[in-house]
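The complex appears here without one of its protein chains, the remainder shown in place.
A and B label the chains in the order they appear, each numbered from 1.
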Amino acid sequence: MASIINKDKVAELVKKVSSSGCEVFGPVENGGVTLFRNLDGGIPSDFTNSKKPPKEVLFPQTETMFDFEIDGSKITALVEPVEAQTPILMLGVRPCDARAIQVLDALFTWDYIDPYYVNKRDRATIIGFSCTEPHMPLQSCFCTSVGGSPSSKDGLDMLWTDIGDRYLVESFTDKGNKILETGGNLFANAAKDDEKKTEDVKKLAESKIVRKLDTEGIEKALEATFDHEYWDEFARRCLGCGECTLLCPTCHCFDINDVITRGKGKRERTWDSCQYPYYTIHASGHNPRPDKKHRQRNRVYHKFLYSNKNLDMLGCVGCGRCISTCPVNIDIIEVVEGAKEAAK
Amino acid sequence: MEDEGGAKESWEPKIIGFFCNWCSYAGADLAGTSRIQYPTTIRIIKVMCSGRVNPQFVLKAFQEGADGVLVSGCHPGDCHYIEGNYHARRKLTLMEDLLEFTGVDPSRFQMSWVSASEGQKFAEVVTEFTERIKKLGPQTKLSGGEG
Partner (left out) sequence: MTDYKALEKQIQDQARQWLESGEVKYVIGFEKGDNSPVCRPVFIYKPEDAGKLAWGPLCNNNLTKYLVEEVQIKPKKGEEPDLRPVGIVVKPCDSKTIVELMKENIVPRERVKIIGVISEGTINPKALDKALKDVPLDKIAGIQILDGGDNFTIKYDGEPLSVPKDELLNGKCKVCVVHNPVVYDIFVGDKVTQIDKDEFEDIADLEAMSDEERYEYWKEQLSKCIRCYACRDTCPLCYCEECVFDRTKPYNWNEKTVDLPENFFYHMVRAMHLAGRCVDCGGCERVCPMDIPIRKLNRFLLKRAKERFKVVPGINVEDKAMFGDYDIDDPGEGIK
């Protein structure tokens, strides 16, 4: 049974949830770009998607793992078990990004349970917003080609769909039901008409996704083209800036550093990118991925081949961030199509 | 970080000084041997020439928690390397401008010309600068609030 919530009641819900001791994150306009930050009021209804993916709530760009003290040659690590309990609510996650969180879930519990991520993930309730205008700058999203849709419920506890002055609310999990409970009379039962409207909105949004990628045979094509000169061609113009990976909702590489100031230190992890030469360089000075072509190839392989093999799911959710931000128009759809062409 | 109120009285600024080997460092030395009193707030790093001071050094000092940075070299025309202090002047005045433009208080940065015979001037510069920094309080903008 679906419910509805009026748009002007959302701020009240956020307040109610926060006052129950829950940290609420949502898309917030921050110096001209939309980012997932602490939400203390309503939520803009006209945002397309956040510039930085919401994964940063669960997997911050820089995260302190533990502190340590240095006294002469004696170093004491102050490791504390990760056991924070405050619940987290992520409001306004787009369905593509929610599917990306599923990839991260699989990754961070794959061969090692990552306590930092898992702890936050267990506490998090994710409320998705169906896309009504699935349109990143200069049309680049393609979720329907990689198994998603503008109203996919994968990885979500709730899905809200904008139907004018209100959202139609669907809850799929206990965590979602708990929000319904907390909201109480802020939610009302949906009328037949609302449900009909929601179906229309969802269908219309799906029809607005014009970019398509045929995933058929990608794995085979990539396996066959590892040493193909094709990779030279397009990677020549790559700047190696790594925007494509830092803004990717499924990218998860990090680097661990010790930051030491005056007798105190902290061990931190910070997002890293396979597009940087320093990512793979060995202590010997040898770099197994010396050129931009190797690094670009790795990105594509990781999304469409390695991720499939290791986690049994595609590493790309079609959010389109890498396409719309690339300063030199490297378009992952074209790249994959090109690789398929080269394999022939 | 110190508490407000009483603790503020006892707060002593940390000032990093980049002093050239030939003039200013010798000037500071002279102040010491002449027993001229000057504040203990300054920690001097000896460089061969003020021209060696990369603007990055100054910014890094702020980042590591310095409340003020003082760069001192030979008077114009007296540089041991003929022109090092002219280069320093170009680089560092522009960096001071940048501190102003980013809203990081530029008065926390000071340049001075102190010759090997100016022990008295050295003491004056440091005293005055320390007074100024004391009024401004701890520098937190670039150090991330550790004070």
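Here, contacts are C-beta pairs under 8 Å (C-beta built on N, C-alpha and C of every residue); 3 or more make two chains touch, one makes a residue touch a chain.
Note that the coordinates shown come from a computational prediction; the quantities given were computed from them, not determined experimentally.
Peer 1: So which of A:D165, A:D255 or A:E341 would be touching the chain we can't see?
Peer 2: Considering all chains, including the one not shown, the answer is A:D255.
Peer 1: Could you pull out which residues of chain B are in touch with the chain that's been left out?
Peer 2: Chain B touches the missing chain through residues 55-56, 59-60, 63, 76-77, 83, 86-87, 89-91, 93-106, 110-113, 125, 128, 141-144.
Peer 1: Could you please point out the chain A residues that touch the chain left off the display?
Peer 2: Touch set of chain A with respect to the missing chain: 30-33, 35, 51-52, 61-62, 135, 137-140, 208, 210-211, 236-237, 239-243, 246-247, 255, 257, 259, 268, 270-271, 273, 276, 278, 325, 327-329, 331, 333-334.
Basically, only the chains that are shown with their structure count from here on.
Peer 1: Across the complex, what residues on chain B touch chain A?
Peer 2: 64-65, 146
Peer 1: Please give the residue numbers of chain A that touch chain B in the complex, ascending.
Peer 2: 261-262
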